[in-house]
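Here is the structure we will look at, set down as structure tokens.
With one protein chain held back, the other chains of the complex are shown just where they sit.
Coming up: chain A.
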Amino acid sequence: MSRRARLLLLAAAGLVVAGFFAAACLRLPAFGAAVHPYGERAVAAALGQRTANTVSSVNFDQRAFDTLGEESILYASVLSAVLLLRLARDERKHEPRPAPVLPSTRLFGAVLLPVTLLTGGYVVAHGQLSPGGGFQGGVVLASGLHLAYVAADYRALGRVRPLAVLDVADALAAGAFSVLGLVGLVAGAAFLQNTLPLGTFNTLASGGLVPVVNAVVGVEVASGVIVLLAQFLDQAVEVVER
């Protein structure tokens, strides 16, 4: 198909989509309206389960089965990236040479690396109380670790990144989510139902199953993102054609 014909087809399809979308928007509830029936029920359910962060309650308690699917998608994508970017027959790895780094940059990285890892851990651990949770904190942990690459070099990253351990941690955490679902079945309730003791509202141990699933997701996201980024970094730094 020629470029011009393709653009014409796209314009026609775009006009149809735009027309129907605008018509649908006109029938939506007004922007900023006070009535949110699902939201109000979710808030009431979250407070009933003594979870202060309603978004975490929705993700890890009320819609935990949906999050199991989301987490499996994450695991599958890490797996496929590892598979797609594996070393081909006509490639080999070469040892990256140490790069010159300003001492001040190196010091900055060494000071900030523990701070960012602590921040990530905090965001994961307080997922049921304050904004954040396993997904957000996991990404903070994983990207914080790469300060070692930004502020030093690839060899320094290799020393703070135990890839073999993280590979296993990713798989174990992904599986642990499903196993945690069985806790509900053992207690005679539904799969992934929140049957653990709920604790005191607004404390670290509140929310029953929520902080446990949250921590498992934090481990999976952190190790998954590190493994994922490792594949891309390998391609850029280590892998050359034979």
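Everything that follows uses one rule, which is that a contact is a pair of C-beta atoms (placed from the backbone, for glycine too) under 8 Å apart; a residue touches a chain by one contact, two chains touch by 3 or more; residues count from 1.
Methods note: contacts and distances are computed from a predicted model.
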Name under which UniProt lists the unshown chain, selected from "Spondin domain-containing protein", "Dehydrogenase", "Phosphate transport system permease protein" or "NADH-quinone oxidoreductase subunit F": "Dehydrogenase"
Which residue of A:Val55, A:Leu112 or A:Val150 touches the chain not shown here: A:Val55
Chain not shown, touching residues in chain A: 6-7, 10, 14, 17-18, 21-22, 25-26, 28-34, 36, 38-39, 42-43, 46-47, 52-55, 57-59, 63, 66-67, 70, 73-74, 76-78, 80-81, 84-85, 88, 129-131, 135, 202, 228, 231-232, 235
